[in-house]
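Working notes, structure below.
Note that one protein chain of the assembly has been removed; the remaining protein chains are unaltered in position.
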Amino acid sequence: MSIAIPKITLARRPVVTKILESRKDELLITGLGAPTWDVASVSDHQNNFYLWGGMGGAVSTGLGLALAKPERRVLVFTGDGEMLMGLGSLATVAVQKPKNFAVIVLDNERYGETGMQKTATASGVDLSLVARGVGFHIARTIWTEDELSEAINEIYSAHGPVFYDVKVQPSDDPMVLPEKDGLTLKHRFQEELLGRKNYKV
Amino acid sequence: MNDLDWHWADDVHQHFRHFGIAQVSYVPDGGLAKLIQLCNSDETIRSVALTTEEEGVAQIAGAWLGGQRGVFLTQSGGVGNCVNMLSMVAECRIPFFAMVSMRGQWAETIPWQIPMGQATAAALEASGVIVHTAWSPQEVPEMVAACMELAFEGGRAVAVVVSQRITATGERG
Amino acid sequence: MVESVSWSDKVFSVLCEAEVKQVAYVPDAGHQRLIKLCIDYNEIKHVPLTSEQEGIALLGGAWLGGERGALLMQSSGVGNVINMLSVPNECRFPLLMIVTMRGEWAEFNPWQIPMGQAVETTLKAMGVIVLRAAEECLISETVSSASKLAFEGGRMVAVLISQRALGQKDWNK
Partner (left out) sequence: MLFRRDAVHKILEKRENSAVVTGIGNASHDVASAGDHPLNMYLFGVMGGAVMTAFGVALAQPERRVVVITGDGEVLAGIGSLATVGVERPSNLSIIVLDNQVYGATGGQLTHTAAGVDLVGIARASGIVNSVLIKDQKGLERALPEVYEKPGPYLAVVEVSPQSAPRVDVPKDGTFTARRFRSAINQEIKDHG
């Protein structure tokens, strides 16, 4: 294909920082690897549930949460490699149409954790077109600062499900490792959301 | 010299050439990165990056149906995505060779990797795959050659598991 | 279909009593009636999946949000969820799976047999408690017991509904 492809100018950490500036009581699910470090680098939060495993499961985890808590907005931050491994989950989300649900893919077109090999998005696979094809209300690819600014309002308030494929430069940011004990992450998340008495086990 | 200072990938790649491996499928992985790199730059091998590991099992089965030999490369977590797809290999008794780099096994620092790492060999064996595990890099090439013989000449599904002692990549997920 | 109505209705009651709010499934003949009951009942969110692994992650999210769920699938689907089970394993999420078995009792499709035979081993390797219902009259009781183990005991539990219990019919007809 001879279509001119825009140059990637955005850097992942500032993108995540900018998006999270508007955060209030949103619930966050992060896909394994860099998106987890990115979100943790902005600030740790009781309502951040960091997935350190289960590659391909971030969007589905977010969907289950969004269906259980329709009054709270759920944001999934994940990477392009993780998203590709669970691509079918986008179709499942689109069928459920959770209005409180946003997916943000930090797409550096690389598998960052294993040595920066190219992913399918580097070779023309268009995640936002896939999201549109399955029926997301809004699905955009974000290339510029201006597009990002415009998207932030939608991420927090547009009728969901909404999807953003944010093209970010491949970079090797310092790792910010948050809590990794799954039980601790579960307990602190549910404590805020449900109160101690309302969850068992 | 510590046995871990020597890398096994060049010799394994030579064995791939000797056995006429024409297709390699993989999801990028740190532990097998050097081998993947060697396959990528080898013009006699068509290497295919997958979105999810189960695709690779089907592709390698298809390669054999089409008259070529293939190798499937995966991290241990990926094994847990392939169990159902391996039923085709079992039912059709397709010669099948895989290399698995381990996580959740030796000095693992991420708790989430441990359940799958501990279940990898059992999941492969339950799927009808013969499993050999290498603990030292020096073992790997010979084990790969023997297991490819078993797979392609003996007509069986075989996996060489490269232990985390060999592939350890430190703290990263 | 008379024989399947009774157990499905009883299991549906068990799920309602257990306050299950999300039911995820990949369509399956054995679960046909139960799925329909869930679809027709407004108190339960029914989520059809493209692949079973989504269901494991979904129900983890549901539990984080304070809701109980159940995953309905066929035994072949078990082979798609093995790696994803590392999430409920690590976080000790309760998990209830109801699996209709293929590849065991009087199976007519050889392709179903490898996975059917591997179901119990692979689930157990991931730390899942496996309960079998070998006869129709035991299904709802087994699911009831499993739901307590899962939601009160905080464990991953799979109920395997034997092909024998579902009746020895030709499924593909």
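In order of appearance the chains are A, B and C, and numbering begins at 1 in each one.
Here is the rule we go by: a contact is a pair of C-beta atoms (placed from the backbone, for glycine too) under 8 Å apart; a residue touches a chain by one contact, two chains touch by 3 or more.
The model shown is predicted, which means the values in this text are computed figures rather than measured ones.
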item	value
Neighbouring shown chains of the undisplayed chain, as defined at the top	A, B, C
Identified contact with the non-displayed chain, of B:Ala61, B:Ala98 or B:Val162	B:Ala61
Contact partner of the left-out chain, one of B:Leu38, B:Leu73, B:Ile94 or B:Val162	B:Ile94
Touching residues on subunit B - with respect to the absent chain	22-23, 46, 48-52, 54-70, 84-85, 87-88, 91-95, 152-155
Residues of subunit A (touch criterion as defined above) contacting the omitted chain	1, 84-85, 87-88, 91-92, 94-95, 120, 123-130, 132-135
Touch list for subunit C against the chain that is not drawn	26-29, 32, 35, 48, 50-51, 74, 76-77, 109-112, 114-115, 172-173
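Throughout what follows, only the chains that are shown with their structure count from here on.
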item	value
Chain pair showing more contacts of the two, A-B and B-C	B-C
For subunit A paired with subunit C, centre-to-centre distance based on mean C-alpha positions, whole Å	29
Inter-centroid spacing, subunit C versus subunit B (mean Cα positions, whole Å)	31
Junction residues of subunit C, two or more chains touched	53, 83-84, 86-87, 90
Subunit A, residues touching no fewer than two other chains	51-56, 86, 182
Complex contacts: residues of subunit C adjacent to subunit A	21-22, 45, 47-51, 53-67, 69, 83-84, 86-87, 90-94, 151-154
Footprint of subunit C on subunit A - complex, ascending	27, 29, 49, 51-69, 86, 88-89, 91-92, 95-96, 182-183, 185-186, 189-190, 193-194, 198-201
Touch list for subunit A against partner subunit B, complex	32-33, 36, 51-56, 81, 84-87, 111, 113-115, 117-120, 175, 177, 180-182
